[in-house]
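Following: one structure in structure tokens, then a few remarks.
All protein chains but one are shown at their positions in the complex.
Right after this comes chain A.
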Amino acid sequence: MTIRFSKDHEYVRVEGDTAVVGITDYAQQQLGDVVYVELPSVGKRVSQGDETAVVESVKAASEVYAPVSGEVVAVNSGLEDTPGTVNEDPHGQGWFVKIKLANAAELDSLMSEAEYQDYLKSIS
């Protein structure tokens, strides 16, 4: 199983030709209590770097950018009623969207887990 990370603190977990996208544990810690998640429509086509979802903490709203291009094939609609799942289990039940990869080569532009850990150290 391949997992990649963006500098904007999104993760991409590759499952076959589909990318499961969410925000990292670091991101949820920085945000604090998540109170609202706005998700795109299934079927929407997104390009790498597009604003794809919004996550709001008590304090502020933040954009979630598509780390890869493709078609949104599923959204985690459970987050609408229980946005706190993003805090409790960001890499599991707290995923945001599933994107059918349009260009698997884009994964190479993202960081590996080790690279992301180094990146976190560099910005802390």
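Methods note: a residue touches a chain if its C-beta (ideal position, glycine included) is under 8 Å from a C-beta of that chain, and two chains touch if they have at least 3 such contacts; residues count from 1.
In the analysis below, contacts and distances are computed from a predicted model.
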The complex's invisible chain, by UniProt name, from "Multicomponent Na+:H+ antiporter subunit D", "aminomethyltransferase", "Succinate dehydrogenase / fumarate reductase cytochrome b subunit" or "DNA ligase (ATP)" = "aminomethyltransferase"
Which is it among A:12, A:27 or A:110 that touches the chain not included here?
-> A:27
Spell out the interface residues on chain A facing the chain that's missing from view.
-> 8-10, 23, 27, 30-33, 35-36, 38, 54-65, 80, 123
